[in-house]
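Sharing a structure below in structure tokens format, with a few things to ask.
Every protein chain of the complex appears in place save one, which is left out.
Chain lettering (A and B) follows the sequence in which the chains are written, and residue indices restart at 1 in each chain.
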């Protein structure tokens, strides 16, 4: 059963995803496209809150996007965006946060940034692409290997985000504020 | 009456209150003390938000440990930062929150919310998102959200610290007019001059206790 604190944490991380969408994208020097930090928030929801609460946090966020709040980067939102070609990448976030958290609860329970990076890559990149690419292929009438190929352009940015998420989660763990099983 | 019997409280290894026994019977009580003196912890013990490591706290005979819910119905708590206690997106919904948690009938909730909107001058913000209000208005809403529950005691944790002078005066006036027993944790010495009693806390111990005319100068001297 979710305690009051669990409810609050889920809501605050969902709100963090929204807050990250409102902030201007962060320039990453050597990458041509600035990245938005929202998938980074998804990874952090998983590693810091764990599977259940992280998944709920991302679910709350996706529901509010569906309800018509312009919370995705660039002020986008609504059911149309979720049904659009890139919708699968967003709809997969609750599963992504859950998987990241599930893995973190098993394989990355301390402040080791390499383990945190690995679970962020699997949960926050592989799961998101596994949801987003077939969707893109379906909506855009694109053969799946082409959809996959097109998405590869985003892999370097996503790897950096996983790295940042790992370092940040490790920092929070070292500060000892919230152990994952709290 | 709120009674503390041999309260000791520690966060992990770090002790914050040492063997404290108090009977709080006056209508206006101030708790003074520097940062880390234990005054916020003491305030949170009074309505069972935290439970003491040792000893008991009783509100009108109800133990905070075994009758937590009944105690919280009796004792309202206003926090320093209104941003973290306004929980609903709009003013009206937020005022209704505590009443709903208490499962009051719908018409009773509507009646009390309408009364609070009027009494605290929040009527024109009714449907407004809380995040668009100024700091002073937010604090007013946070206080109203507690008073609408009609508690017999109200505890304020540094209610004026984040306010400008005009809003500070507003909150002080509001406190003066309250029919309830009021316990205020504060650094704001002007506010407490006409109180019935002021306690001074230092390193988790009461070092001065009495009418503010005596304890406030003692406190100032200790701050040195």
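In this section, contacts are C-beta pairs under 8 Å (C-beta built on N, C-alpha and C of every residue); 3 or more make two chains touch, one makes a residue touch a chain.
Here is the rule we use: contacts and distances are computed from a predicted model.
For the chain of the complex excluded from view, the name given in UniProt is "Biotin transport system permease protein" [choices: "Cytochrome c oxidase subunit 3", "Anti-sigma B factor RsbT", "Ferredoxin" or "Biotin transport system permease protein"]. Here is the thing to keep in mind: the chain we left out touches A, B in the whole complex. Residue A:140 is the one among A:122, A:140 or A:159 that touches the chain not shown. If you put the hidden chain back, the residue from B:38, B:52, B:98 or B:212 that touches it is B:98. The missing chain, though absent from the display, is touched by one residue of B:38, B:52, B:145 or B:212; that residue is B:145.
For chain A, the list of residues touching the undisplayed chain reads 1-5, 7-16, 18-20, 22-23, 26, 29, 37, 40, 44, 48, 56, 60-61, 63-64, 66-71, 74, 76-86, 139-142, 146, 150, 164-165, 167-168, 171-172, 175, 177-178. For chain B, the list of residues touching the undisplayed chain reads 44, 47, 49, 69, 72-73, 76-77, 79, 81, 83-89, 93, 97-98, 101-103, 129-131, 145-146, 149.
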